[in-house]
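Showing just some of the chains, left in place.
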Amino acid sequence: MTVGTRKPVTLGALVARFGGRVEGDARTRVDRVGTLEEAGPRAISFLANERYLAQLGSTRAAAVIVGEPASAATNLPRIVCDNPYAYFARVSALLNPPPRARAGIHRTAVVERGARLGRGVEIGAHAVIARGARIGAGSVIGAGCIVGECAAVGSAARLYPNVTVYRECVIGARAIVHSGAVIGADGFGIAMDDERWIKVPQIGRVVIGDDVEIGANTTIDRGAIGDTVIEEGVKLDNLIQIAHNVRVGAHTAIAACVGIAGSVRIGRNCRIGGMAGIVGHVSIADGVEISACTLVTRSIAHRGTYTGVYAFGPHDEWRRNAAQLRHLAALARRVRALERESAGTEGRRP
Amino acid sequence: MTVGTRKPVTLGALVARFGGRVEGDARTRVDRVGTLEEAGPRAISFLANERYLAQLGSTRAAAVIVGEPASAATNLPRIVCDNPYAYFARVSALLNPPPRARAGIHRTAVVERGARLGRGVEIGAHAVIARGARIGAGSVIGAGCIVGECAAVGSAARLYPNVTVYRECVIGARAIVHSGAVIGADGFGIAMDDERWIKVPQIGRVVIGDDVEIGANTTIDRGAIGDTVIEEGVKLDNLIQIAHNVRVGAHTAIAACVGIAGSVRIGRNCRIGGMAGIVGHVSIADGVEISACTLVTRSIAHRGTYTGVYAFGPHDEWRRNAAQLRHLAALARRVRALERESAGTEGRRP
């Protein structure tokens, strides 16, 4: 499916706005984006991965966004730039502008006394803005969202429907929070006493910087005493758990279903693959990449890629090999014994 | 607990309706279902697994549903059929009919101008049906559900409370969607530019076929450009993540906590175990079974069962063996060396 929501724009106008250069007819008009494979005659597409070079020949797109190397590979009208995917993102945002706030408070919304709403704010049906909460100018609070007492949402932010923000938590400007996300629930703080658990009050907050996106049904717990902090530009996918007192550094991206235990420190510009886990109280340096499904059990001091996953295969093959794992230490000892003995044999040779 | 909600039915009436044959008194009446262990004198039970054959002797059930082999193992009035578990499912559905739609729009619900509701639709308290949305005849939209602009829900579908459906997404007929599910949030599309992430607009939809069930707090992201597609008859458990542009083939079942990354293609009639993960852009053939907790890191071309999990054990035993994993390549080299040397020794023998 390619979608167009806007009057056509020429390649010339695009480079004037976003840079790069045009090869071919700069008056070529596009009004939508599409993949090389599915784009139609009014769409602009892009090539960000040499793997799809073949599709460049067969695409029906009106124009494409390519890097220097691929430019020679097509005669289509094209924009040549350093980072085609980022360029495409900007063009797509221009052609597919996000829905704007429709200023106003829905008649069914509840805005408690002492809540402060900035200019042009949209409050959806059945949303609740509790006493003392603040919503920044131009922000959209979706239907069914609950913004707790004294919580704060920055300007130009968007909470999709059914988001819950607990009391006192802070969300930065231009944040995007998807449905079902829960910001500021109690951290998992319990003390064992005489075979029973006692709850440790969780009195910290969640503090989220500007330009952060949070996926659907992701949970970020409030701090036990200090705060849980998500720095600016962090991108979180769906169904992620971030425990109390974690700090996630600026511009780090975390894929879906990741679990991060309490008091973890993650650096800036890290990339964490889906379903990865990080145990409590470890620190991860800036620029670290964690592979999908990897469990991080100790701190990582140096940038680089880290992995620990069990390769899959046909079930029977897996069973044969996995069975040996329980004897691996013994196997290593047996090899050592053979080596010692072989050394002895050597010795005995004339 | 065994529950009865309906007037009694005879075994004769059941076989007339669902097939199979009766052994013993066809006039035996039952009004509820139960397990062999807990069924009472008005309940019908079933044996689907030889493992529970012993319980067949001790059950207090009025009647049982069994396969040909087990029929001889009891004197209870019984229905003999090919697939006792499926038969039991049908009998239970007859005795425990799902709640029907109570046609009407709750006074607190919000149905925006331009939304279209089919005949006999039930809209729960505080639900929101946005402009341009369509709800098929006889469907139930639970309390607190949000159906976004121009989204469509088929006929005889049921959304349990607090489900969120984003704009333009499509859900088929007879769908069952459990609470907290989020259909159509933005996929995780971000482009790195100068150490900052730029959002790639997610302009595709989620398109869900007929007879699909979606578990609680499961998230299915909308496509980046094309659509995310869930074909007919797919069954999804709770807390599953399905990323943008995934296609799940018809009648595939996926257990809880599974994560499926972007652009994955899953065939028809697959079974994916709980907490399994599938990395981006791979394809899985029809009829493939993935074991629980297995990470699928490449495409699977042939039906069969695939597994990759690390066997657990007592902590100390695990530690001893796991420690060797970091030296496995070295261990293999050492064995090779011993083999070469031993071959040499052979050679030197008189």
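Every chain is named by a letter (A and B) in the order it is written, and numbering of its residues begins at 1.
FYI, a contact is a pair of C-beta atoms (placed from the backbone, for glycine too) under 8 Å apart; a residue touches a chain by one contact, two chains touch by 3 or more.
Computed from a prediction, not measured in an experiment: that's the story for all the values here.
**Q** Given 2 chains in view, how many copies does the entire assembly contain?
**A** Number of sequence copies in the full complex, not just those placed: 3.
Here, only the chains that are shown with their structure count from here on.
**Q** Enter the angle, 0 to 180° in steps of 5, of the rotation superposing CA atoms of chain A on those of chain B.
**A** Nearest-5 rotation angle for the superposition: 120 degrees.
**Q** Could you put a whole-Å number on the gap between the CA centroids of chain A and chain B?
**A** Centre separation, chain A to chain B: 26 Å.
**Q** Of all residues in chain A, which touch chain B in the complex?
**A** Result: residues 1-3, 33-35, 38, 83, 85-86, 88-90, 92-93, 96, 98, 106, 108, 124-126, 142-144, 160-162, 176, 178-180, 213, 215-217, 233, 235, 237-239, 251, 253, 255-257, 269, 274-275, 292-293, 309-315, 318-319, 322-323, 325-329, 331-332, 335, 338-339, 342, 345 of chain A touch chain B.
**Q** What residues of chain B sit close enough to touch chain A in their complex?
**A** 108, 110, 126, 128, 144, 146, 148, 162, 164, 166, 180, 182, 185-186, 188-193, 195-201, 203-205, 217, 219, 221, 223, 225-227, 239, 241, 243, 257, 259, 261, 277, 279, 291, 294-297, 304-311, 313, 317, 320-321, 323-325, 327-328, 331, 334-335, 338, 341-342, 345
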